[in-house]
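A protein chain is absent from this complex, but the other protein chains hold their places.
Presenting chain A:
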């Protein structure tokens, strides 16, 4: 029977404060700082990786050993990455495949063809 041990969960408190701090730094970098955009983006990316690390190690039990169902955190992370892949690749695919910024290109030609056809028809 598990007895309640009334101690402060230090690991969680530290993790919580760390993640808040990193969030604030990221917000500051985007809103308040004068850094060039490239550095802001790189900085936020690095903070995001650190943030994920804090979550995984201080809250999400990645350090735990395997249980009866395999290593659950790894398992879920694998699915998570697969889904993130679908979201990013899928969005790029549907939102930009076949489009370029050269608006006179593909689409324009098709229109021309259609016009030709119409002219043909009216000629009959």
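Some notes on this structure:
The working rule: a contact is a pair of C-beta atoms (placed from the backbone, for glycine too) under 8 Å apart; a residue touches a chain by one contact, two chains touch by 3 or more; residues count from 1.
One rule holds in what follows: contacts and distances are computed from a predicted model.
Per UniProt, the protein behind the absent chain is "Quinol oxidase subunit 1"; the candidates were "Quinol oxidase subunit 1", "Acetyl-CoA acetyltransferase", "ATP-binding cassette domain-containing protein" or "NitT/TauT family transport system permease protein". Contact with the chain not shown here comes from a single listed residue; of A:53, A:73 or A:90, that residue is A:90. Contacts to the hidden chain, counted on chain A, fall at residues 1-4, 6, 8-9, 12, 69, 79-80, 83, 86-87, 90-91, 93-95, 97-99.
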